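Every protein chain except one is present and positioned as in the full complex.
And then chain A:
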Amino acid sequence: GKGWRGRVHAQDRTPVHSKAPQSTGERPKWDNKIQYLLTCIGFAVGLGNVWRFPYLCQIYGGGAFLIPYLIALVFEGLPLLYLELAIGQRLRMGSIGVWNSISPYLGGVGMASMVVSFLVGMFYNTILAWVLWYFFHSFQNPLPWRSCPVFNLTGKSVEECELSSPVNYFWYRETLNITPNIETSGSLQWWLVICLATAWCIVYVCFIRGIETIGKAAYITATFPYLVLTIFLVRALTLPGAMTGLKYLFTPQWEILKNPRVWLDAATQIFFSLSLAFGGLIAFSIKNKLDQDAIIVGCINSATSIYASIPIFAILGFKANSNYEDCLNNNILSLTNAFNMGDQNITIENYETWLTYLNTSDPTKVANLHLKVCDLQTFLDQSASGTGLAFIVFTEAVIKMPGSQVWSVLFFIMLFTLGLSSMFGNLEGVLTPLLDLKLVPTCIPKEIFTGFMCLVYFIFSFIFALGSGNYWLEIFNSYVGSVPLLVIAFFEITAVSYVYGINRYVFSDDIEWMTGRRPNIFWQANWRVISPLMLLVVLLAYVVIQAMQELTYSVSAPQVDFPMYEVLPYPGWVCAICVLLSTVPCILIPLVALYRFVHFLKKRVERLRAPSFYENEGYVSDM
């Protein structure tokens, strides 16, 4: 109510010490501003920058995709980023406290943030466990995914491996041991459990004292990926076929901009890439030049995406080139053997001329060889994103590079540090609200509580260590990490713009008090009109598209030719879970509002029934 707002302003006029009285004690004590910036950057820059953005660039017309991407950054990403940092700093609380302060009816926004952070943290660390598994296996010579495992005596290799490829086999069978469909749960894979345990232990070491240890860990986790990307960049540019890949990636196809799907995906990519609406940024923020921070973090995040796509595509170009040459060499070998010509008479350069000559002289014999059509473009078009890119495509490329073990180790450490720094934000997005809600008993030291949190997470993530774990991870990824975040962000921006008030006297005042200047017209216009509108359109479009699609998932089926998957529909109970995952965090918002409203009505009714002259309304407590 208004009384509360007045109270805040009265306090503004006195200098506040760093220990703000309203806060619950978990306020970041960064050693210096660099730590804080590195942590924010680490949180924003994650696996998606490396394995989602290059894929989007590839399927949406190369360089042309940068246009909707940068537009979305400027009009949606940066304003939301600035907003979250400002809110966190101004109200100096975690996400629940913040929204409770703005309006008690909006406490649900913070709760939704916390629930989403928790669910995302569960599956995100499973990906890190898979990364660790590959990392452990990178110390072998030869790499285990180079060739099919062979039975000792007969010399024959496993049939499933022969049908697909060693890389596919290693991922689907030796790592995941995936079941044929989601109904078959399979058993708990012990090797994944110990990788999960390692991943959670590493997270615990960094998270053990909250911000203190996270800040120090951020020096490494935020900077190491850039070092590795640079090394890869230098190496990748010297590989044959790298330029083909880069040309393919960056050649703009302008007609693709007419497709509205491109704009939608650009907006959602910026949104998810910046890790908005998790509450992590709110928990991290400190007194600093906030608009500068927002611009720095946002631009570095996008720049990282673009920078990462260069070595990725150089390597993918190298792989496509390599596959193309292998295809041609196979054909050449068949021809050489069938026509008994001299070894190496047919080379890649004169293949075409020889083929036409042989075809004219003996077409039936050539036809009987069943030569494959080798087209470089087809190999370049084979796109992959997400786990497919990291664990199948990239691992295949790495085997072809000399010194495979080194590149493999570097690549997986980079992925691990990228994911680890994002995990910190997720965990803070759960810990700080718990402290706000005063659910943490003060007698327990923080180290024990964070250990307990990691243990709970670890046990819950056993779901993803089952045989059907990968299917469940896809579900969580698609349904938790999408619509709820958009809804939360929409409520965030409308709450601050219209409930708290971005008019000249309130939010801008706060920012002026915090940073010494008012936000200029650009930010105001965005917060009030452009960003909420964009978010609403994106949210509605996203929901409509999801609803129109049948709920299906793809299953690895080695009997089918590349891309070797079948598409199956989700069974009914799984569909129900998908819907639950999407709606439960969102439903918390109206539920909490309703609960508060009922509480408020009750109090009103009580006061009307028995008014007391001695009741001092000045002390009506904050709800």
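Keep this in mind: a contact is a pair of C-beta atoms (placed from the backbone, for glycine too) under 8 Å apart; a residue touches a chain by one contact, two chains touch by 3 or more; residues count from 1.
By definition in this document, contacts and distances are computed from a predicted model.
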The complex's invisible chain, by UniProt name, from "Centromere protein I", "Collectrin, amino acid transport regulator", "Cytosolic arginine sensor for mTORC1 subunit 1" or "Histidine-containing phosphotransfer protein": "Collectrin, amino acid transport regulator"
Residue of A:I67, A:C148 or A:I194 in touch with the missing chain, whole complex considered: A:I194
Which residue of A:I59, A:V74, A:L163 or A:I208 touches the chain not shown here: A:I208
Option from A:I71, A:M341, A:M514 or A:L568 whose C-beta touches the chain left out: A:M341
Hidden partner chain, residues of chain A it touches: 7, 10-11, 14-17, 21, 132-133, 135-137, 139-140, 150, 152, 155, 194-195, 197-198, 201-202, 204-205, 208-209, 213, 336-337, 340-344, 445, 447
